[in-house]
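Have a look at this one.
All protein chains but one are shown in place.
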Amino acid sequence: MGIIISDISKRYGAVVAISRASMSVEKGEIRAILGGNGSGKSTLAKIIGGIISKDSGKIAFNDREINFTSPKNAKKNRVIITSQELSLFTNLTVEENICICDIPVKTGTFINKNGISEKAGKVLEIMNLTDLLGKKVSELHPNQQYMVELAKAIVQNPKLLIIDEITSALYRQDVEIVDKILKNLKSQGCIILFISHRMEELYNICDSVTIMRNGETIGTYPMQEKSEDELLSLMVGTSMVSYHGEGKSHIKPTTKDIFIHVPKIPIQSYHTTESLNICKGEIIGVAGLQGHGQSELVKALYGLSGIIYMEIEGKKCAISNPRSAVKHRFAFISGDRERDGVFNERDLKDNVVSVLELVRKQKVSSPKELLDSYNIRYDNTRQIITELSGGNQQKVVVGRWLSTDPKLLLADDPTKGIDIKARTDLHQEFAKLAEQGSAVIIVSSDDDELVSITSMVERSRVIVMYEGHISKILEGDDITRANILAASMPVAKPNKIKERDKVHA
Amino acid sequence: MNNSAKKSNDILKNPYLPAISVSVVLLIVGQILTKGFLSQNNISSIMMTTAILTLASMAQAAVVISGDMGLDMSVGAIMSLTALFGPMIIFKSNAITMIVAVVSVVLMGAFVGLLNGIGVQYLKIVPLVMTLIMSSVVNGFALFITKGQPSVSVSKTLQGVGAVVFGPLRVLTLIVIILLFVLEIFMLRRSKYGRSLFLAGNNRNAADLCGINSRKVILIAYVFSGLISGLAGLMLVGYAGSAQMQMANQYTMLSVAAVVIGGTNLAGGKGSLIGGALGSLVLILITNILQALNMPAGLRSLIQGIILVGILMINSRSPKLRQ
Partner (left out) sequence: MLNIFKKVKKWSTLPALVLFLLFLMIYIGISGKFTLSFLNSFISTNTPAICVAIGVAATIIIGGTDISLGSIVTLTNVIIVTLVGKNYSVITAVLLALLFATLAGLFNGLLIGVMRINPLLTTFATSTVFSGIALWLLPYPGGMIPYFYSDWYNSKFLNLIPIPVIMIALPLVIWLIFMKLPFGIKAYALGRDVKKAYASGINVTAIRLLIHTFAGFASGIAGICISASMCAGNPKVGDTMSMNSIAAAVIGGVSLSGGVGGVWGAIFGSLFLSILISIVVSANMSSYVQSFVQAIILLLGVICTVMASDKEIKNKITRLWKKEDGQNE
């Protein structure tokens, strides 16, 4: 019993996504799949879920060979995949979304509206989210959408459930619920393949872990037997220390020369405002639970929430849109490459020089030099950008901005979905920029990342946001994972959290 | 060996290859099926009609590249408009009136294009709908001004100019070809504007974040489209010798078809003017062959449609949902 995957390969043109991946998972086992970006874990998940086809290899599920030709086919065999790309339809209600794969009917044909609400209600009750019933998905917070996505999977009574990265956007209290649900599924004999980058969750939830690297399965180990560092070095291939404290120790800044003073930063979804002083050469990390106004803070500074007034080196000025922000030598790097960063039909040159040549009107003599200076792996400058791996694409976007020599770099979760090597490269670039006297504000959903990057420069702070306010400013040695976590949830009592959800949902 | 293989691979990947090879095949088919297909007369008529459609396709291509399912369905209406009013301006036989005519025709088209651009960029009306309605506004306006007089006679002057421009010298074709390459290279590929247009058309969000004024850039694409359409209308009436109400309406769809055959992506951010020109050539050749075979109009349009469906099946299939 269980699932046995043997020798699965998949290639896209010349690029090998997976080569001879094999593993077997027992009934009732929760298996983590761990690997850097481009290691093929998402591809493998999609192949098992029937979304993409495999080139060769076999999958046997409960002693029967399966070969799904479509997600529909997989669902019939109760193999369900939830992925980081949400599959929810924003124009439909929560319950319609949850039930869309198998809509309850009456008299065999017509939609049973009560049946839909009941079916969805049952799952949402377990998740403490019954007040979402009747709402359109477009009205939900991102983290709630991820919960609904999970509900949509659970409602299909999976025998094999693949969870691809959906927990990385969840509140911690939600993760606890997910934990409970998964343990329950496990006791019913469901196999769960769990893909996540958050080590803490993996240790809490999973029984065993399969490591993937360059499209191959490296090995499978009981979860508790391997330390975090051991797992990381298996993923990377060479032995390396995880990036905790990759730089200097935190020094509390003594003097402060204020570079930019912003009296009023609007956080629209909470109708609040915050003020901020930014110093030269400073890296400010912005932490907090997902959706507490961190992104909105940096976006507002970039002029994306209407006109914003600030004093730059004592001079008053107003930034009304990205164009004027660029004029003041601001830069903005978003973690959502596809939407905000990459021009996917254009070549590397067009992508990397877009700001410098078209907006700042400076001629770039050699785009090649530019690309080389940011450690980007590529063939030639006329390559279409989507031929590169995700991490390299993001490096191109970062290169686009760093080449403009920005005074203030705003980064909204810039390393989302990027492997550790590329991530470290980017951190170093950011630190270099700060050392040259520019300021960097970086939002991250990964607290470790903030601890690490703020330790790389002399002057740094972490501001923690909660409900649209800065709840705490951490400096020096106070910047630790525990402190950030504590400040992210000033009211950790469950009933309070419920109340808050009611207010803001 | 490896190098030459790579070279031949590059040639095979050339986006213009399908259109060029289809044109060659059509020329051969045309010569086999009909007498005098490659005669000087017929060739020059093919070249001229291709030149006019090429202008229309250039107008269309700019808007398609601007992205957001951009389509300019008012190309034909603007052409009809300027075909009606252009000749009215040329009343004296001298170069000045000719220049005045060209300028006013271009302004007329650009104004309609500006309205389109405002509708699409500021009022956020979907391009297809905005330009469609604009085309009926323009047609209605023409009817209103001309009081439904079915045709405006073309002055002797324009006919005279026509004889020079459209005569055996084929100056028109030459002008259009020069214009085509100048705009392709210096506007679309090299200029800051052209490159911004590609970026805004490809990913508007990212372009805005880069500090590109996408709204302005896209607006200008619509103005450019109107402007070129206006010019195309004047050329059309010069070639046809007389103007009629809505004489150019078919050019809207033909221009879309030409652009698609030329390999421009309807999703925006990709494409070229030269591709549209080759697409125009293919379409005109098909029409010309069918006309030479004396087919009834209905059958002709049926065959054109089937060919178009065939081209779409080869050219424009979206990727499979399952990879």
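Read from first to last, the chains carry the letters A and B; within each, the first residue is number 1.
Going forward, contacts are C-beta pairs under 8 Å (C-beta built on N, C-alpha and C of every residue); 3 or more make two chains touch, one makes a residue touch a chain.
Not measured: the values here are computed from a predicted model.
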Which residue of A:101, A:133, A:199 or A:364 touches the chain not shown here: A:101
Residue among A:9, A:39, A:83 or A:295 that touches the chain left out of view: A:83
Residue, one of B:65, B:105, B:134 or B:274, that touches the chain absent here: B:134
In subunit B, positions touching the absent partner: 69, 71, 119, 123-126, 128-130, 132-134, 136-137, 139-141, 143-144, 146-148, 253, 256-257, 260, 266, 296-306, 308-309, 312-313, 316-322
Residues from subunit A at the interface with the omitted partner, ascending: 51, 70-72, 74-75, 81, 83, 85-92, 96, 100-101, 103, 105, 109-111, 152
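Everything that follows uses one rule, which is that only the chains that are shown with their structure count from here on.
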Subunit A and subunit B: spacing of chain centres that average the CA atoms, whole Å: 45
Interfacial residue positions of subunit A with respect to subunit B in the complex: 12, 51-53, 69-70, 302, 321-323, 325-327, 332, 334, 339-346, 350, 354-355, 357-359, 361, 400
Touch list for subunit B against partner subunit A, complex: 192, 195-196, 198-199, 202-203, 205-213, 265, 269-270, 322-323
